[in-house]
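Apart from one protein chain that is not included, each protein chain of the complex appears where it belongs.
In order of appearance the chains are A, B and C, and numbering begins at 1 in each one.
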Amino acid sequence: MKGRLRAAMIGGGPGSFIGGVHRIAARMDGEYDLVAGAFSSKPEKCLETARELGISEDRAYGSWKELIEKELDRPENERVQVIMITTPNHVHAAPTIAALEAGYHVVLDKPLCTSMEEAHAIAAAVEKASGLFCLTHTYTGYPMVKEAKHQIASGALGKVRKIYVEYPQGWLSTFLESEGQTQAAWRTDPSKSGKVGAMGDIGTHAFNLAEYVSGETITEVCAQLNIVVEGRALDDDGAVMFKTASGATGVLMATQVAAGEENNLKVRVFGEKGGLCWEQKDNNTLTMMPLDAPVQVLRTGGPGTSEFSLANHRVPPGHPEGYLEAFANLYKNFAAHVKAQAAGEKQDPNLDYPGIEDGVRGMKFIEAIVENNAGNEKYTAL
Amino acid sequence: MKGRLRAAMIGGGPGSFIGGVHRIAARMDGEYDLVAGAFSSKPEKCLETARELGISEDRAYGSWKELIEKELDRPENERVQVIMITTPNHVHAAPTIAALEAGYHVVLDKPLCTSMEEAHAIAAAVEKASGLFCLTHTYTGYPMVKEAKHQIASGALGKVRKIYVEYPQGWLSTFLESEGQTQAAWRTDPSKSGKVGAMGDIGTHAFNLAEYVSGETITEVCAQLNIVVEGRALDDDGAVMFKTASGATGVLMATQVAAGEENNLKVRVFGEKGGLCWEQKDNNTLTMMPLDAPVQVLRTGGPGTSEFSLANHRVPPGHPEGYLEAFANLYKNFAAHVKAQAAGEKQDPNLDYPGIEDGVRGMKFIEAIVENNAGNEKYTAL
Amino acid sequence: MKGRLRAAMIGGGPGSFIGGVHRIAARMDGEYDLVAGAFSSKPEKCLETARELGISEDRAYGSWKELIEKELDRPENERVQVIMITTPNHVHAAPTIAALEAGYHVVLDKPLCTSMEEAHAIAAAVEKASGLFCLTHTYTGYPMVKEAKHQIASGALGKVRKIYVEYPQGWLSTFLESEGQTQAAWRTDPSKSGKVGAMGDIGTHAFNLAEYVSGETITEVCAQLNIVVEGRALDDDGAVMFKTASGATGVLMATQVAAGEENNLKVRVFGEKGGLCWEQKDNNTLTMMPLDAPVQVLRTGGPGTSEFSLANHRVPPGHPEGYLEAFANLYKNFAAHVKAQAAGEKQDPNLDYPGIEDGVRGMKFIEAIVENNAGNEKYTAL
Partner (left out) sequence: MKGRLRAAMIGGGPGSFIGGVHRIAARMDGEYDLVAGAFSSKPEKCLETARELGISEDRAYGSWKELIEKELDRPENERVQVIMITTPNHVHAAPTIAALEAGYHVVLDKPLCTSMEEAHAIAAAVEKASGLFCLTHTYTGYPMVKEAKHQIASGALGKVRKIYVEYPQGWLSTFLESEGQTQAAWRTDPSKSGKVGAMGDIGTHAFNLAEYVSGETITEVCAQLNIVVEGRALDDDGAVMFKTASGATGVLMATQVAAGEENNLKVRVFGEKGGLCWEQKDNNTLTMMPLDAPVQVLRTGGPGTSEFSLANHRVPPGHPEGYLEAFANLYKNFAAHVKAQAAGEKQDPNLDYPGIEDGVRGMKFIEAIVENNAGNEKYTAL
């Protein structure tokens, strides 16, 4: 399969943040053409976004159901191939399952959904589907996150012993949801976000990053979820001490009330032979800390990096790449797999992207910490 | 004018680095469709690139002249509007002038050209042209570079006294051009690069950044140009002490033999009331150093930043933006001006981009340092 | 009281690390003369150290008991005034109590002792004593740690909500104690260190720093203590989730198996109005993160700092002070209090130093985490 993939977006209308990010990510490498959308449940808003994006009005659909159905009526060489879903969490499961069942490839914003039941239903749909499925755990798209994964997988640290992962934000330090801030409103609303607030929004990112980088499987959690800002319905802060299947331990911290903090997701892993550290603030750097040897600084595209990270960057070392490039890597790699599938070719393992397993793991994590936090037992199995 | 601008590229065929960067930059914000190209002087290579990019073969032209002429034959609503020129330096002037004379808008990779004569000719063509002209001094596209310019222009530092600007690279530390490295080959070849090597390639970036941020005009230079790697024909290293029209002074350092350095362009400006520092390695940070008050850290999109920088970023604070986003800002802002011109609207001053004056200044800088370096006078006027 | 205080040291003979550090700290500001010592339980080793230090051989005592007794026989203007105790943990309580009862001032290395019983006995002795007592929780001696305490106490962050404190070391990543490394041997030996390893050695530092800086009192802990290196008898790693009396929460991490880490103690506190961060690696910087305003960087001796931190540094801003200066601040401030007491003068609150309360709190922390770790209850009260 040559050329650009035809894509449609569900969600991402006026006021959406993440919709615009998905569009930039999809555009960056020239692998997608956004040709249709159900951007909003309000028709005039949907049309407004379609016009801004230069999308033909007859492909600006009034609902995601309409989009899924009507596109099937088009000839195969015009029809949308990939559906990007960027709605609030409670509108993830239904369109995802419907799109997969209709034969589309799906890119879904994280977290997967709002309950284990939904998670299993999506997983079942993915299994049956002819199309592929990507869940946008963006942070695994960073070249130096991939390099970290590679270093650990190839034994640079020896057996993993300790994992620290943290995701501090400060933007919910005040009762922002009462002031009409759209992003704050739905993210703190149980009917739209699910059982958890900060832990679903960013805790799952931290959880995913920890497992992705370390290669470990978290099996037991001891959690503290807090509602710090008065009046809020869901946790805006929390910490988790955990154990892994191999006997390593770790700490996960996620908060949205670290006033003054931006978004500095950070992961550190230590093993028998050394440690490593990556943080979003300096995302093109991977700090390798061997036991009894000087610290080494790996850089995106720089000497000493692996084919894995080299396959996931664009410009020479020293030209900073960032969040949008990491996001674009997910889209770029997903496109490569979609095309390889169509061509019956083998998929390049260096062009990986997060999928259904990541989503299910995240939901299990949420279930376990909610249960643990509510009770008085020290640890809860995942 | 609504929708995407139709664009063509001259240069940027197989083996080109900067052509791909221009394409990503043009794609990122969905303001351009690349529909034509004269990617290479070799027809098969031109076709190869066209196919990769999904460009129709009848718009893959065998030469830039053909592109400029043939596109004029198309109906106005199909015809290319913007021509992006990413050829080596010695093939800048001719296609730029021809494209402007034919009525296209032009985006040209820097430096402007290889001599003052060419510079004056291009300037004359720009003046007469109906189309607009952008010279891609990328680094002025960074939000925090714009913030630095804003802070100084609005008086935060008081009268400017001192400017330090540096651009250290290490990639030409060996005689790479003898090993068939394409990038090294043309950049160190006087017939393709012009009178200077490192000073043209990156010294002009440093010069442009210094003047852009500080608002100062450099009037006198005292230069040391060095050929460090044996066998090389052009300078690969140099330093310039300078004076400005207002009485400030400064130092510019540019080198391609700082072995181990990546690409860390950095500018510092000090005035009566404080200083500031920006560096590419940490491009989303602007360090403000007031006299007798604590250092303040401004961040892309963060509190305390101006409308100027806010108009030139995409994602919330803490989601790193980088080189490609800076480059994309040039294309995005150029598109805004092209559309405003077409609509007869006022152009938003926050959406600035570098133009012909920047190019002419850069050529004057090159002329002056070459003259100064050759003689024994302390200072040479610009 | 004018001039230098006459001091003796218990412990600190050949092979000791911390004894030499205490001596540098005591010397730095010229407030002490070390004139006597019981440096080792082996007489020849005691003499060896005395000779190296230029201490008269008749004041090199064979045991700490002898030192305490014999010095009392000397005329008051010759007699030792301050006794510095730098023995392993299990030899803290007895000499401290004896020295206090004999009327000396005492400076004791941390942790206070190895059990709550000893802690109460020392506390009782301190209460009755005419002399003063200092426990060397070194890290509270850093100027920017004091600045952090001042900022929070003066309301810069508003009500405290969240505390993160971490102390990662890597030096016990291997089974070093089996290789005859003195420091590793006693620190991992329950008969010399007490009930805990890493948590006593560095966890108590982290705990002390958290309470000192935040002004909060930790009331409940949920702990995970781990023995990571096979064969080790005490914890070499651990984490604690905690709650404070005012309703804040936090996480404490202490590990000695973070292979590749040096000693980067770090504390972050977030409140309603902003956050702050201090870390030992960059000890002369305090990062203030106000909500909705740019980050401010306070520097030792720099603009915007308080009288509290200014009273605890020596050289102009930009001349780095470090660990030894922090340690010396404890000795300098203790000397000021000893002299003020002798003169019947008021003691300067800016010249603070850690005392018995810090020691007792540390022991309570150890008791609580050991109990919590052994059981299956989520939280244990302190």
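Going forward, a residue touches a chain if its C-beta (ideal position, glycine included) is under 8 Å from a C-beta of that chain, and two chains touch if they have at least 3 such contacts.
Computed from a prediction, not measured in an experiment: that's the story for all the values here.
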Out of C:D189, C:D282 or C:E371, the sole contact with the unshown chain comes from C:D282
Of A:G238, A:G302, A:G322 or A:G359, the residue that touches the missing chain is A:G302
Which one, C:G3, C:P75 or C:G231, makes contact with the chain that was left out?
C:G3
Which of these, C:G54, C:G180 or C:G344, touches the one chain of the complex that we don't see?
C:G54
Given C:E66, C:E127, C:E262 or C:E357, the one touching the chain that is not displayed
C:E262
Hey, which chain B residues sit against the chain that's not shown?
157, 161-162, 164, 166, 170, 173-174, 222, 224, 226, 228, 237, 239, 241, 249, 251, 253, 255, 257-261, 268, 270-275, 288-291, 295, 375-378
Where the missing chain touches chain A, by residue
288, 292-299, 302-304
State which residues belonging to chain C touch the missing partner chain.
2-4, 17, 20-21, 23-24, 27-30, 51, 53-54, 169, 171, 261-264, 280-283, 299, 302, 314-325
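To be clear about the criterion, only the chains that are shown with their structure count from here on.
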Between chain A and chain C, what is the gap in Å from one C-alpha centre to the other?
43
Let me have the rounded angstrom distance from the C-alpha centre of chain B over to the C-alpha centre of chain C, please.
55
What parts of chain B, by residue number, touch at least two of the other chains?
299, 302
